[in-house]
Each structure stands twice: as structure tokens, then as C-alpha cells.
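Take a look at the structure below.
And now, chain A:
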Amino acid sequence: MLANFASIDSLFYLAGLVAVIASLKVVTGNNTVHALLYLVVSLLAVAVCFYLMGAPFAAGLEVIVYAGAILVLFVFAVLMFGLGADETANAPQNKNVANMFGAMFLAFALLIEIVIIINNADLQQNLQANVIDSKAVGIMLYGPYLLAVEIASFLLLAGLLAGYHYAKPDVTRGPL
Partner candidate 1 sequence: MTLTCIMLALLFAGGSAWRAENHWQGSAKWLALIALALLATVFAVFVMSASNDFAQLQVLSRVSWIESFNIEYSIALDQLSIVLITLTWLLAIICVLVSWYEIQSNVGFYYFNLLLTIAGIIGVFVAVDMFLFFFFWEVMLLPMTAIIAIWGHENRQFAALKFFIFTQVSSLLMLVAIIGTGYFHLMQTGQLSFYYPDWLLLDIPLSISQYLMFGFFIAFAVKLPSVPVHSWLPDAHTQAPTAGSVLLAGVLLKTGAYGLIRFVIFLFPQASLQFAPIAATLAVVSIVYGAKMAFAQQDFKRLVAYSSISHMGFVMLALFAFNSTAYQGAIVTLVAHGLSSAALFSLAGMIYQRIHSRNLTDMGGFWQSAPRMGGFALAFAGAAFGLPGLANFIGEFFSLVGAFQVMPAFTIIAALGLIGSAIYGMVLFQTSFQGAAKQDIIDLQLRELLICGSLLLMLLAIGLYPTLLLKFSFGV
Partner candidate 2 sequence: MAIASNTQALFTMSMVAAILPQLIVAFGATLALLLVAWRRSQRTIAIFTSVVLGMSLLVNMRLLTMPAMQVTQLLKVDGYSSFAFSLILISALVALRMSHSFLKAHTEVHDEYYLLLLLMVLGGGVLVTSDHYASLFLGFELLSISLVGLVGYHRESVYSVESGFKYLILSATASSFMLLGIAFIYSVTGNMSFSAAIPNVIYHQQGLGVFFQLGLLLFVSGIVFKLSIAPFHFWTPDVYQGSPTPVTMLMATVSKVAMFVVLLQCIVAQRYLLLENFQLFLLSFAITSMLLGNVMALKQQHLKRLLAYSSIAHMGYLLIVIIVASAQGLAFTWQSTLFYLAAYIVANLSIFMVIALLQLQGNNGLYQEDITRDDLHGLFWRTPSYALLMILGLLSLAGIPLTMGFIGKFYILTQATLAHAWWLIATLIVGSGIALGYYLPLIFKMFEGRSKASDKTKATLGPKVGRRIDKLLVYSFILLGLVLGILPDIINQFIG
């Protein structure tokens, strides 16, 4: 069992590593489609982590909604622009290395600070072994968080409306 635990733990770290590397590739890549694929990899890896952290429902949602639905939106967009194979003039090359380094430095500093703080915080807690299953989540969602769900639906509505407004064709039909 111990080995089992160890392996599961190491699986978490492995998944985390994959997520980090994939994310880095997303951020640094030049090819849109590759980047999207890396993003999918990252999300899947994170889903694995979720699962290992005792949140199988979240892991499922991550795969289905995030990797499945949201990223499809991206793919559509990419297809619309026709950016697939090669980066055309439309998409700027990431030539400005200084920019990148600046951002890297900034982010690195930020990371170091956060890590120091978290390290100093001396968090003793470990993740609990218990799985919080979809039922518990469902009870919460339709219990205390009912209003939140409702508001979230309005949030989606807002996103929809805004998206529609921006994306709708430019045809002017005159005032109605």
C-alpha cells in the first residue's frame, strides 16, 4: 500500500510536471495549433491532478468542459482565421526576446516571492484522502450555492450576448 501511495503521489508530481511543461510550451510556442494541443495536454494533466487530489467530478468537468468545449471554441477561431499550418502575417511572430525576458524576469520574481511566502507559511496540512464526490458537489451546488449557479447562468448569458454582439456581421439593416 505504501508503494501504492508513493506511486500515486509521484503520479501527481508527474502530472504536475507535465502540466507545467505543456503550459510552458503553450506560452512559448509559435504555432497556434500546436499551442492548442499543448493546452489540451496541460488541461488533461491538471485533470489527472484533480483526480488524485480527490476531486473526480472536477477532473471530469476539466476534461469535458475545459478540454472538450472551451478549447473547441479556440479551434473554431483558429480555423476561422485560417492560421492552421503556418503563421501568416496576421499573427505576429514572437520576435521580441527582450519582452519575453522582461516578462520572464517579472514572473520569476513574482514566483520566487510567492514561493518564499508559501514556504514560510509552514503549511502543515496535507490533502485529505477522502474523495469529495459529485454528490457532495451537487448538494452544495443546489443547496447553498443555488444562487451562485443562477448568477453563473447569467454570467454565461452575458458572455453569450457580448460574444454575439462582437461577432455578428457588420451588415447594417437600418433602424428598427
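A few remarks follow.
As a convention for this text, a contact is a pair of C-beta atoms (placed from the backbone, for glycine too) under 8 Å apart; a residue touches a chain by one contact, two chains touch by 3 or more; residues count from 1.
The candidates came about this way: all candidates are chains of the complex that A comes from, given by their letters.
Remember, predicted model here, so these are calculated numbers, not experimental data.
Candidate 2 is the partner touching chain A in this complex, chosen from 1 or 2. Note for the complex: chain A touches candidate 2 at residues 114, 117-118, 120-123, 139-140, 143-148, 150-152, 154-155, 157-159, 161-162, 164-166, 170, 172-176.
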